[in-house]
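The complex is shown incomplete by one protein chain, all other protein chains being positioned as in the whole.
Chain IDs A and B follow the sequence of writing; residue 1 opens each chain.
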Amino acid sequence: MATVYINDKAVDIGDKNLNLVQVAELAGVTIPHYCYHPELSVVASCRMCLVEVGEKKPDGTVVMQPRVIPACQTPAKDNLVVQTATEKSKSAQAQTLEAILLNHPLDCPVCDKAGECKLQDYSYKYGNSESRMVDDKNTPPNKPDLGHNISLFTDRCIMCSRCVRFTREISGTAELHIVNRGSHSEIDIFPTEPLNNKLASNVVDLCPVGALASKDFLYTHRVWNLKTQDSVCAGCSTGCSIHLDTNKNVVYRLRPRENPKAQGYFMCDDGRLGYHYANSGDRISKPQMKTEIVAHQNSWKDIIPALRTDLKAIGTKKPNGIAVMLSPFLTVEEAYLLASFIKSVSADAVLVLGPIPVIGEDDHYPKTRGTTPLKPKFTIRNEKCPNRKGVEEVIRYFEKKVVSVVDYLNQTIPDVMFVAAGYPDKDGSWMDSNLLSLFKKIKLLIAQDLFPSELTLASKYVIPSATFSEKEGSFVNFSGLAQELHWGCVPLHQVRTEGQVYLDLLERKGLLQASTIREEIAKAIPYFFKFSGGKLGENGIELENLS
Amino acid sequence: MAKYEPVLLKRISKENSDTIESYLADGGYLGLMRILKDCSPSQVIDLVKSSGLRGRGGAGFPTGLKWTFLPKNHPGPIYLCINADESEPCTFNNRVLMEKDPHQVLEGIILSAYAVGASKVFIYVRYEYGDAYRATERAVNQAYEKGFLGKNIQGSPYSLEAVMHKGAAAYICGEETGLIESLEGKRAWPRIKPPFPAIEGAFRKPTIVNNIETVACIKNIIDLGGDWFKSLGIPPDPANPRDAGSYGPKLYCISGHVNKPGLVELPMGISARELIDEYGGGVWKNRKAKGIIPGGNSMGFMTYDELDTKLDFNGPGKVGCLGLGTGAVTVFDDQTSIVDVLYNICRFFAHESCGQCTPCREGTSWMYKIIERIRKGHGSIEDLNILEEVGNRIGTMPGTTICGLADGAGWPVKNAIRKYRSEFESYIKNGTKKFRHLHLQMAHH
Partner (left out) sequence: MSALNPQIVEKIKYLITLYPAKQAVTLPALHLVQDEYRCVSVQSIVEIAALLELSPAEVHDTMSFYGFFKTEANPLGKCRLWVCRSLACDLRGADDLLNNLIDKLGVGLGETTKDGLFTLEEAECIGACEGAPCVLINDVHSLNVLDADRLVEEIKKKL
């Protein structure tokens, strides 16, 4: 039981090992800082977090130390007294800002970071409004090609060294380093090793100012026009929590969202930059039903009933002739709704699992150049889909076992198959030629996918899919962590989310409310019993008890 | 006063003073052998503690006390690092000791290593000291040959390996943890403390860092006794409970505008004026001193009127200097422009700042740009206020930086502005001065 006093407010830190920046946060006090980051080693070099620290004696008097101390390097202990806003603290913080701004270019009007820049924010709160610098600023040349996706605006760098420590401690690839010394220090790469590791773009988030930029986002949008939603990356089964940044139904950027239950603070570049398919003009933009004569562009109000009729007809005639493929890109709610619908059409309808894309091996970081492997701090998983676990558990509930679509089709060719795909791959490359030829043997195909392919060509019904950025729902990652997605974009043209389509098929009125569906799932499927209440919280809920 | 007979510099003028044969003939290594046979490491620590020896590298920390910070009963390894990076401008006593009497230094090293329980000593020599490096390296090899280094020294259970390590011309490698980082092969960015090197130092093991002159003193304390050491210098001021005294002999470097620049060994506490006049041959060209740097650039300035200050650990602080530093006195005469002197010093610190922490990286660069502009004739009175403010606010004393380079960078600036303000002001008011290649326009013609 330890008590620390932050600006005269008592904070009980229990028996946790915290530094003063963390303790202040618990008290609702921000101690400004640049170089400190909870996942990186402490260097206390930016000198932004300077505060006054003292001790409360048993008799109640407080003895403050004569000099300011960095909060990030000071461990919290019982009876520590911290003052962050005294004359001495404030003046130390203002001095640090003045020093940083001596050589910092006034680039705000052209700098990507404006609006989310710690230098702007802290200058406004803790700095001076005027500069006393009349001499020339250092102007080192910029380095636009530090890596495939990284540009460096060298003159903006404040030498916090977060990026260098990231490549040494987290990715382990150590491409970034510092050259020269003193006020001529710069960040750089070595010519034979540009900054191209799979975690590279995290340095853009880590950079407190606009020195490091993501080429993917550079100059595309001002951050204050972006709408941000909490969501989950759909790139692999790690299921990194993300911020989804959109404007006017276009996805502009994904950023990792801190989640101690999920991946921590970072995300990989494949996931971060792998959203462009959502904005693609090649997406299937409207539902389509083929008639005898020619492909009719029909409307939802015609197609949904027609589809329902077709399925019910087969359901009556041949109850086990209906099959549904559920892809691992569906949310739990979508899988459940479609499964419920199909089972209402025929109790003998078969549910199978779509292909699970697996590329290579799990990729562990940090890498090392030595011979002793290091304990992984971040893993990019080889299972390149977000919800295999969730969809499998839905299938397992209805079918008692999980069968892959290939294994099923190799045994049985159904009369009709509803292929709920929604894979981000273009041209149907999520299917190999074997699977495609198996699909083509099916008389009546209903294809629900993002992009046209030979499958959609062969299908009577083509239903557009929506992307993760357009959905409400949940994914379950490799470890059983269920997290909520929130939509940032309204699906364009005549696209509807899978969940909405399945509600319509079920003739349930109204818009999809994911939390309502979750409550139903919680009652029905034991694996999902923690879904009761409908909310998963911002960090998600662990469905599998890891004791 | 009876003339002081040098002890540290006793042998430096002898022929072949750097060979082990000459050293042994003069009674060298006898102290080491006696200690290995008769004394435990903790007895050596006690002896050094009671001698009152304070480090000669610039910080003046009591050596014996520093040794006691090592963790007790540590399984090891424990490392000793010898700081031969001597880069404080105007200081050269370590160089002379290593070139001329490397075995004295080496015996002091081995004694210190034994006292702290070190199994390996890294001797970090600045690159520029090529001859000193080679002399010390030869001495190390000779010591190995004769069994004063290596396994079971002179048949005792104590073993010590010595590794010579060359620097590459960076002042910050003289800072304790900067040296350790440089030794480890990284850029010499000083570490945040805690942890202190005695707990977690080189290669994350307990490490003691000692200066060359300090270990030379240790060898002589072993030979001549702690009482001998205490008989020299100045005892603590009874009115100041935190004064650890200024005992022992000190090597004073004299340079600049004097007739006899050189190295002299004297008991601690000689006044600056006496040092310059009696041992430095007085100010050259029959001029007066405008001022001195009393202990290397970092210590600031003493004006002509302050020259009666004693050069012990307390004296310079009494007249507003940072401290004794390395005891390297540089004199500049009354025809020298203080602007030129301060320019030279600011240029040095801006060049040598490691760049790790914001106040020093930006502050030393700012101070340099300002003094450069003042020197070119485009300064303003406001610049003096900024210089003084920056000089005051960067450093470990206000708590704003990681290491003491910033204190050393700011001290001469704030001393100069305060003690020579009228000269600065008239320089600023009188505008441009002509000079070539941005170097000192000196009155030495």
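To be clear about the criterion, contacts are C-beta pairs under 8 Å (C-beta built on N, C-alpha and C of every residue); 3 or more make two chains touch, one makes a residue touch a chain.
Only a predicted model underlies this, so the values are computations on that prediction, with no experimental measurement involved.
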item: Among the chains presented, those that the missing one touches; value: A, B
item: Absent-chain contact - pick from B:T330, B:T364 or B:N415; value: B:T330
item: Omitted-chain contact residue, chosen from A:T173, A:S237 or A:N477; value: A:T173
item: Residue of B:Y247, B:F313 or B:F348 touching the missing chain in the full complex; value: B:F348
item: Touching the absent chain when the full complex is considered, from B:R56, B:R95, B:R393 or B:K419; value: B:R95
item: Contacts of chain A with the absent chain, listed as residue ranges; value: 168, 173-181, 188-193, 369-371
item: Touch list for chain B against the chain that is not drawn; value: 77, 86-92, 94-95, 126-131, 133, 161, 163, 165-171, 182-188, 202-203, 205, 253-257, 261-263, 293, 297, 328, 330, 332, 336, 340-341, 344-345, 347-348, 351-352, 354, 436-437, 439-442, 444
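The working rule: only the chains that are shown with their structure count from here on.
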item: Mean-CA-position distance for chain B and chain A (Å); value: 54
item: Touch list for chain B against partner chain A, complex; value: 170, 187, 189, 192, 350-359, 361-366, 369-370, 373, 382, 386, 393, 396-402
item: Residue numbers on chain A that touch chain B, as the complex places them; value: 42-48, 50, 67-70, 73, 92, 95-96, 99-100, 102-103, 132-133, 135-136, 138, 158-159, 178, 180-185
